[in-house]
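A single protein chain has been omitted; all remaining protein chains appear in their positions.
Showing subunit A:
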Amino acid sequence: MSFFARFAQNRGALVGLFILIAIIGMALLAPLLYPESPWRMVQRPFLAPMEVEGFWLGTDTMGRDVAAGLMHGAWVSLLIGLVSTTVALLIGVPLGAVAGYYGGLVDDGLMRFTEFFQTIPNFALAIVLVAIMQPSVVSIVLAIAIVSWPPVARLVRAEFMSLRHREYVEAARLVGQTHGTIILRQILPNTLSPIIVLASLMVATAILLESALSFLGLGDPNVMSWGYMIGAARTVIRQAWWLSFFPGVAILLTVLALNLVGEGLDDALNPKLARERS
């Protein structure tokens, strides 16, 4: 059975994939449908949804088109979520793998280093980092990656510690495989499921973190993001619900879709579970 067929067996995953494709489509189509900057004021402010043709989602406090902001924001949110998660995985996975596999002093050293990051509250550290580096897409991605890798390292370390004494790992040692091969080919594939599930959650958290940073005014001033939209609308939430509602739903759907896809990937990557279900 092909990888996709196994993935498709999980209905939720298909739904998630569909939503995700729609959001990516939104991000790609944004420059075509709304070629002008989402920051441009195009109508009178506080236009409710469906009130005026062409402005289906209404306008914000400054008269900017909410639909345009939403579509341009999709691009920023997805980019920041995916890139920062990738960077976090690139730091966390090797660190956790080495610490869990070798144990002893190596483990002690690396885990103290990890704890150093864990003792500082995530969000506070992210704010400080962005503030120091000046708000920009790059600094936000880096800040999010730096605050979110420790749980990855912890998870991978725990998985490695429980797997390194499995009989098949010992068998691999016995046939003379190198430590590198054992880590990459024997143990790492078996830790993929939790890593993928965690990663899909991390993309979601990263999107939320970016939203929170933008909400506080620490977003990149040149790009429209969902978090900024919610942040800017917070003072008028009772007069103009749609300003925070639509970006909020967009964040919710994206996070949900990522979780569903993560779960589907987990099933598809794990041949045993997939067969049992079939």
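Criterion: a residue touches a chain if its C-beta (ideal position, glycine included) is under 8 Å from a C-beta of that chain, and two chains touch if they have at least 3 such contacts; residues count from 1.
The rule is short, and it goes like this: contacts and distances are computed from a predicted model.
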Per UniProt record, name of the chain withheld from view ["Inner-membrane translocator", "Sodium:proton antiporter", "ABC transporter ATP-binding protein" or "Copper oxidase"]: "ABC transporter ATP-binding protein"
Omitted-chain contact residue, chosen from A:I19, A:V42, A:A172 or A:L216: A:A172
Contacting the left-out chain in the complete assembly, out of A:S37, A:Q134, A:T181 or A:N222: A:T181
For subunit A, residues in touch with the removed chain: 166-178, 181, 186, 189-190, 271-272, 275
